[in-house]
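First comes the structure, then the notes that go with it.
What follows is an incomplete set of chains from the complex, kept in their original frame.
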Amino acid sequence: MEQLFADGALTVPFGADFFSVAVGVITGAMFACDRKLDIVGTIVLGLMTAYGGGIIRDLLLQDDGVYFMQYPNVILICIGLAVFVFYFRGLFRHSGQVLFFADALSVALFALAGANKAFACGEGFVMVVILGALTSVGGGALRDISVGETPGVFQRSNFYAVAGFGGALVFAAMAFANAPLVLAGCACVFTVVFLRYLSVFYDWKTADEADLTPKVSHGARKAKGVAAELFRRATLHRKKAPTTRTSRFRRR
Amino acid sequence: MEQLFADGALTVPFGADFFSVAVGVITGAMFACDRKLDIVGTIVLGLMTAYGGGIIRDLLLQDDGVYFMQYPNVILICIGLAVFVFYFRGLFRHSGQVLFFADALSVALFALAGANKAFACGEGFVMVVILGALTSVGGGALRDISVGETPGVFQRSNFYAVAGFGGALVFAAMAFANAPLVLAGCACVFTVVFLRYLSVFYDWKTADEADLTPKVSHGARKAKGVAAELFRRATLHRKKAPTTRTSRFRRR
C-alpha cells in the first residue's frame, strides 16, 4: 500500500487527519449525549462519526487497507475524548461558534482524505468526487441512521454534503489537470469551508420540494402556442390559410 | 476477475444490468421525494436502492470487485436520473402500472445478477440462493433503514423478497443441474416477475403472525389421547386390564 501511495498521492499530514477525526469524535459524542445515550453509545457514535465515512470508502475500494485499523493509538485517544465529552458535556454546550468552524474544517479534511485516497488508488474522476463527498459526510449519516433518524444531510439544510461534494470536485478537477496535489488539497479544504460558511451566513438551503413539471408543462404549452402562432403566420404568409385552421391549433 | 467470469458464468447483457439499476434509482428517488428529502438525499437514496444489494453481495464475496465501482459513467447517468426525478416528480406520480412492472423486472434482474455472480465466484448452492435473494431486495431494505423505517420486505406484504428468493432458487437449481445458464437466467427472471405479479393479483401476503404452538399442543394432546386409547384397547385385548388403569391414562 505504501507503494501505491508513494507515486502521485498527496501525503495528508498526520496532524490534519487527527484533527478531523478528533472533531468527528467530539461532534458524535455530543450528538449521543443530546440523545441521552450511555457511555457505550457515546463512544460508538463518536467513533462512527469520525471513522464511518472512511470505513465506507475503504470497504468500497477493497484491498487498500481500512484507515480505522491502521492507527490503534489514535482510536484510544478518540475513546478518551468521547469519555471526556460524556463526563464534561457541560463544557461543550456553549461552544457553538468554535465548534462550527472546527466541524466545517473537519468535513473539509474528510473530503480531502476521501478524494485523495481514491485518487491514490487510481480511481477515475467520477469516483474521486463521489468517494470524497461520501467520506466527508458518511460518518455523520451513519451516526444519524444508527439512532433511527433520517440523516441530516438528506434533509433541507445549509450546505453540508454539497460543500463536501464541491471540495471533492475542486480537488479532482485540479488533480486530474496535473496541478500540484498540495495546491489541490488546499483548494479543496478552502472550498468546503467557504461553501459551508457562506451557506450558513446567507442561509442558503438545499431545496426539499421542487416540482418543475407544472412549469415545464406550462412552458411546453406556451412553446406550443408560440410554435403554432409562428406556423400560422408562416402558413398565412405562404398560402393565406383560413383562420379556422389556426384557431384549431390554439385551442389545443 | 474477467478470468473468473469467463469460465462458466452467464454474461448478463449490459443493457439488462443498466435497466435494473436505472429502475432502482427511479424508485429510490421517488421514495426520497415522498419523504420530502432534499436533492442530496434523493441522489443518495436513488443510488442506494440501485446499488445497495450489489454492494452487500460484493462485500460478502470479498476480492471479486464491487460492481458499484466498475462503471462510473453509469453512476453519472444514475445521478442525472435521480435529479430528473427530483425536479419532475409530478411525472412519476401516476406511473403506477408501468412502474410496478418495471420494478418487478428490476428485482428479477437483481436476483439474477446476485445469483449469477455468486455462482461465477464458485459459491455453493445455498450461498447462490442467499446472495441472489439478498441482491434482489437488499438495496430497498438499506434505503428503508436509512430513513429510520422498518424495511417493507420485513413486513406483511405481497411477495417481494419471496419472489427474489424463488427466482434465485430456480437459477441455482438449474445452474447446478448443468442447465444452460441463459435458460437458468430466463427462468429466474420469469419466476420472480410471475411470483410478484401473482402475489399482487391474488393479494397473497406473507404472514406476520403465526403461532402453531396451541394447535400443535392441541394436536399433541389429541395424539396422546389416541395413543392412550390404542394402548388401552391393545392392553384390553391382550390381558383384560382393569378399567381403572386406562382411566388413569385418560386423565393425564
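Chains: A and B, in written order; residue numbering restarts at 1 for each.
The criterion applied here is as follows: a residue touches a chain if its C-beta (ideal position, glycine included) is under 8 Å from a C-beta of that chain, and two chains touch if they have at least 3 such contacts.
Quick caveat: nothing in here was measured; it's all calculated off a predicted structure.
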item: Subunit count for the whole complex, all chains sharing one sequence, 2 displayed; value: 3
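The rule we apply is simple: only the chains that are shown with their structure count from here on.
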item: Angle of the C-alpha superposing rotation, chain A to chain B, to the nearest 5 degrees; value: 120
item: Partner chain B, residues of chain A touching it in the complex; value: 59-63, 123-127, 130, 141, 145, 148-151, 153-157, 161-162, 206-214, 216
item: For the chain B and chain A complex, residues of the former touching the latter; value: 32, 35-41, 44-45, 55, 59, 62-63, 65-66, 68-69, 72-73, 75-76, 86-91, 145-148
